[in-house]
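Entry: subunit A
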Amino acid sequence: MHLIMLPTNVPWLSLLWLSLVVPVLTIICIPSEHKQAIRWVGTIFAGLSLVLALAIFFGYDSARGGYQFLEQLDWIPQLGISYLLGVDGINTPMLLLNGIVIFAGALMSWNINERVKEYWVLLLLLAVGVYGVFVALDLFLLFVFYELAVLPMYILIGVWGSTRKEYGAMKLTLYLMGGSALILIGMLAVYLGSGLRTFDLLILAENVNFARQFQSLFFLPFFTGFAVLAGMFPFHTWSPTGHVAAPTAVSMLHAGVLMKLGAYGCLRVAMMLMPQGAADWLWAIAALTLINVVYGALIALTQRDLKFMIGYSSVSHMGLVLIGLASANETGLTGAVLQMFAHGVMTALFFAVVGRMVYDRTHTRMLPELGGLAKVMPFAAWMFVIAGLSSMGMPGLAGFWAELNIFLGVWERFPIVAVLAAISIPITAAYILRALYQVFFSEANNEAYAHLPKLTWQEYSGALLLAAVLIIVGLYPALLSDMIHSSAAEVVQTMRAATLALNQ
Partner candidate 1 sequence: MQTTVLILFALITALIIGSATMVVTVRNIIHSALWLITTFFGIGALFLLLEAEFAAVVQVLVYVGAVAVLVLFAIMLTRNVDGQGQALLFRRWWVALPICLLLFGAILVPTFVNQSWNSVLPVATAPGAPSNLAGSLEIGASFMREYLLPFEVVSILLLVALIGAIVIALEERERSRRVLTLAEEFALKSASAQAAPPEAIEASSAESTSEGKSE
Partner candidate 2 sequence: MTQAVSLEYVLIVAAALFCIGLFGALARRNLISMLMGIELMLNAVNINLVAFWRYLEPSYVTGQVFVLFIIAVAAAEAAVGLAMVIAVYRSRTTLQADEVDSLKG
Partner candidate 3 sequence: MQFTLVEIPRLLPELLLLVLAVLVLGSDIFERWASNEEAQIERNRSAGSLTSIGLVLIFGIALLQSGYVYLLPADAPTNPLTNIVRNLQAGGPYAGELLGVPITPILGAFHSDHLTMIARLTFILAAFVTSTIAYETLKIRNPGEFYALLLASTVGMCLMAGATELILAFIAIELTSIPLYILAGYFRDDKRSSEAGMKYFLFGALSSCIMLYGMSLVFGFSANAGSNGPNSGFMTQFRSIAESTEVASNTTLLVVGMIFMIVGLGYKLAVVPFHAWAPDVYQGAPTVVTGFISTASKMAGFLLLLRLLEVAFPSLVGSVALSYSGLPAVEAPVGGWSALLALIALLTLVFGNLAALPQTNAKRLLSYSSIGQAGFILLGVFAWSAINPLDQAIANTSLIYYLVVYLISNIVAFAIICLVEQQSGSDEISAFNGLAQRNLPLAALMTISVLSLAGIPPLAGFFAKFYIFLAAWQAGAWPIVLAAVLVSFISLYYYLRFLKAMFIEAPEQSERLTVPGTALATIAVVSLLVLALGIYPNLLLELVNHTQVIASN
């Protein structure tokens, strides 16, 4: 079922990522004094990419399933590397997510006044990388985009960030690059181990009948490499630090999309290419991510800095994504992907509220110093409520469906983990409510807060977009879940078949 028919002779996916390369080049050519022009160009093209992402999303035929919008060009044929793009029900929602978050992020970036040109170039490059990862079906190409997505963060955080920004930036970059070093090892292992001499994910995933011991050995670095980006315990510490240090839009993109790259890679690359390795290690992943979920939530409960709180809540939620992956069945995977989407939008909204609306006006994020902001900016309060409810898995918002599917999936494989992970839900509610009360509903304890600047139209529209998505998906999750489910079923099928073939 697909809502709109797109002409098939148009390279939609290439257009998608190129739609953000164009503004990069344009902005490079605009003199840096014309800040407003730069902002407009960036935002308009971000919006355009969102439109394209929507078109692809609705153009994807989920009844037919499988990979669609395929594009293939030879790139480095000697090594079996090609420019292969395509989407299935798993990455289509991710594209949409990135479109939404980058557009909202662009809107939230209008208050950056310092070195505007560089900022926008890097921000858009980051988004290009993310789009690239989600559309690439060639492992090598995917890796190229992956790194492209990670590196601009360093400068973005280092220059425009706050609170120990250099430390945060360096820590983040080193962790992520360490992760990609592991991924590189995994790539080499798959390439050489499979003996197929190709990086085509589709071919690799269907012919992964290389030795069990080998898979088991090299699955670990492969998965861990991606899981670092997804914030898996004990490699999660970069994430809160980085979030806190990053400027708002970057936090949004980072927590909203970039961490999903990790989870996406875990699934699409590590697990699909080494299903036997995955089968051997899933218990360990489940155990570690259980720590993520519960420990992350507990730490969030103790934080006094709002962004740290959200950072740790991301750790907790990404843990749920990974748990969903660890369940390795259709429902769990569906839930994981849904959670990626839901958490992406929700965290983006959080950071938009906390980073942009609150911090940029009050210049503090410490809970005890804030208060009574609901009277000053009720809109922000409502947005925080919506994001918070989604975060604690309130039915009717996107987060609920995701968590539900994840728990369903995990029940089947690790019932104990499902029960233990559920502890995080009331804890989440506790810290979200605490923050909500302290920041918005308590008595104003600072006179200055009564005269904060008004919210701008960019803030309104960006936040509304995100909130609307949360509600729409919360009310009608089938929009996403049917699509995801069909593809997740295919993925599980492929993995099972490969494992079976290996063990026969």
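If you want to know what made the cut, all candidates are chains of the complex that A comes from, given by their letters.
Everything below uses one rule, namely that a residue touches a chain if its C-beta (ideal position, glycine included) is under 8 Å from a C-beta of that chain, and two chains touch if they have at least 3 such contacts; residues count from 1.
Source: prediction; values computed, not measured.
Comparing candidates 1, 2 or 3 against subunit A, the one that touches it in this complex is 3. Residues of subunit A touching candidate 3 in their complex: 32, 75-79, 115, 117-118, 140, 143-148, 151, 154-155, 158-159, 165-166, 169-170, 173-174, 177-178, 180-182, 184-185, 188-189, 191-193, 210-211, 214, 218.
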